[in-house]
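Excluded from the complex is one protein chain; the other protein chains are retained at their positions.
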Amino acid sequence: MTEKAGEEFLVMPIPLELPFQWAAGSYHGRTLREIKDNNRFVGIRCPQCKSILFPAAMVCPLCHVKVGEDWVELGEKGTVEDFAIVEMSVLDPSTGKERVESQPQAVIRLDGGAVMEHRLEEKDPQKLRVGMRVEAVFKPEGEGGKGDLTDILYFRTIEK
Amino acid sequence: MAERVAIVGVGQTYHRSRRPDVNQVELMNEAVRAALDDAQLTLKDIDAVVMGNMELFEGNYLVDMWASDGIGSYLKPGMKITTGGTTGATISCAAFTYAASGLFNTVLAVAFEKQDEGDTRAGLISVRDPLWDRFMAIGAVATFARMGRSYMRASGCQEEHAALLRVKADRGACRNPYAHLKLNLTIEDVMNSRMLIWPMRLLYMCPTTVGAAALVVASERKAKKITKKPVWVQDWVTVHQQSARVHRPGEEARVRTIGVGETSHERAAQLIYKRNGITKPIRDIDVAEIYEPSTWGELIWYELYGFCEPGEGWRWAEKGVTDMEGEFPVNPSGGVVATNPIGATAMIRIVEAALQVRGDAGEHQMTRPVRRAFTTAWGGQNWTVATLLSKSI
Partner (left out) sequence: MAERVAVVSVAQTKYHQNRGDVREAELAYEAIEQVLQETGLKFVEDGTGIDATVSCSHDHWDGQTISDIKIGDVAGAHLRPEEKVAEDGTHAVYYAMLQILSGHHDVVLVVSHMKESQTVRSMIENAAFDPVYQRLIGLDFLTAAALQARRYMYKYGITEEQCAKVVVKNRKNAQNNPYAQAPMGLTVEDVLRSPMLSSPIRQLDAKPVSDGACAMILAKEEKAKRLSDKPAWIKGAGSCYDAFYLGDRDLADCQSLMLAAKQAYDMAGIGDPRKEIDLAEVSEYYSYQELLWMEGLGFCDRGEGGKLIDSGVTQMGGRLPLNPSGGLLSGRPFAVGGMAAVAEAVLQLRGEAGARQLPDVSTALAHGVTGPCGQLQCVLVLGKD
């Protein structure tokens, strides 16, 4: 194998973009619609193992049964189970460009039992801890909620 | 099994960051030639060709079509099978399946990734659900950083323990002519490398590698004619974990890994041990080539594979149990943190394990005889492929 300087070889840049129209379906779609219309988080409970699927899905992967209609409100408050300060630049999936992830990412267990990943408002590492209480802050009305997790600006600290 | 099968030829490319001197098909062809040479066969002897990679990474749709000239599938049966990070192992299992079916005697399996031609991070981000959290996806770095954090909180592990394993991997890579990163690292080098997301530093994460691997697999009667050193495929297993976010009542997320309940690693290892009478891996297995996209994964997965007791992984790192000269060597090749051409990575585990069984690994050959080797692969949203290779039937 020859290992020569890269400039000697032709490299063709071909950007590839593919447009998609993804259907959310009735279960995942309801979770998204509740975020958009009512600023609340809802999951669905498996009739067999009582696990909560959040976002909702049609079939419980653990029991292989259809979940039915046992919708569960999870609340907009929760506890931070884990957080991370991202010190590398990351690729923005919506633009394909580099971006700085300026807010800490966190795993938040909502009071209703389910877990979601989102960003924290608090950037000061000294003030971040596992177990801190947070609540979701939604985009103000009229600022174009899309019915996805970007309708939530971040989770803000609600107590010491 | 209808037909016992053996690996009769292995090949891989020298792994690099960039290979502008070849296109994707030429890259695959290097590994194919190496495997055929190793088996002392030509394409005429091959009955079927299976292949795969990460479909989206280079942006090629149905890349097996373009590849047909370079991998020798022209006018032969075959297919493309892709399962994410496990792809290289899944294709190997497909070749075992083809050869064991009784319909084919000699099967070629080819896996590759040319990561200098696409955007791997874009590919990995698109693992995440576009209708849920893809918007904040970072990729595997964040996943393994999270594993590392929760493991440290739960077990008493310190960063030094990861650094010890990273140095162990580098020692292997420096002895492996095919490895990508050969850095002659010290603990200090590792612990001073750039922080990405705590406790994940640059050197704890696998590199972006260009490379390919290939296997020649044969049915029992053919294998014995092809080589004096067939590596018998004792068993293989694939196990998934759920991908929906399932929250069991009263159950906190497992500290040592993401997800809840039993992991695919645990189930896969237990299943293959049970089926093959392995009760104590440290005694019954001579070497393991595992798929550790991050050193943090390696530490934790020793426990999930049942190599050691829960919470003992970092103590193993401290004691050097998994060093090449240790009691239970893991990844004498340098592993995935040294070399990661994603689609081929899991096949390289099998290639390296086969070389160890044959005694042909060269400078990184274990000094002790290797009767039985264990390999793993990890991919998708948490799934595992494990294989068991053996010197004798």
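A and B are the chain letters, set down in written order, and residue numbers restart from 1 in every chain.
As a working rule, contacts are C-beta pairs under 8 Å (C-beta built on N, C-alpha and C of every residue); 3 or more make two chains touch, one makes a residue touch a chain.
Note that the structure is a prediction, hence the values are computed from the model and not measured.
A.B. asks: Of the residues B:69, B:160 or B:327, which one touches the chain left out of the display?
C.D. replies: Of the candidates B:69, B:160 or B:327, B:69 is in touch with the missing chain.
A.B. asks: Which one, B:127, B:216, B:285 or B:370, makes contact with the chain that was left out?
C.D. replies: Hidden-chain contact among the options goes to B:127.
A.B. asks: With the full complex in mind, choose from B:29, B:264 or B:356 the residue touching the hidden chain.
C.D. replies: Looking across B:29, B:264 or B:356, the contact with the absent chain belongs to B:264.
A.B. asks: At which residues does subunit A meet the chain that is not included here?
C.D. replies: 10, 12, 14, 16-28, 57-59, 61-62, 64, 66
A.B. asks: Footprint of the hidden chain on subunit B, which residues?
C.D. replies: 1-3, 23, 48-49, 52, 54-57, 59-69, 73-84, 90, 93-94, 96-98, 100-103, 117, 123-124, 126-127, 129-131, 236-244, 262, 264, 267, 379-381, 383
Note that only the chains that are shown with their structure count from here on.
A.B. asks: Please work out the Cα centroid separation of subunit A and subunit B, and write it as a whole number of Å.
C.D. replies: Inter-chain centre distance comes to 29 Å.
A.B. asks: Name, in rising order, each residue of subunit B that touches subunit A in their complex.
C.D. replies: Within the complex, subunit B touches subunit A at residues 13-14, 16, 18, 20-21, 30, 59, 119, 121-122, 125-126, 128-139, 141-142, 145-146, 149-150, 153, 194-198, 242-249, 252-253, 261.
A.B. asks: Which of the residues in subunit A come into contact with subunit B in the complex?
C.D. replies: Residue positions touching the partner: 1-4, 6, 8-11, 14, 16, 20, 22, 24, 28, 32, 43, 46, 49-55, 57, 60-62, 81-82, 84-88, 90-91, 93-94, 96, 101, 105, 107, 109, 113-119, 130, 148-150.
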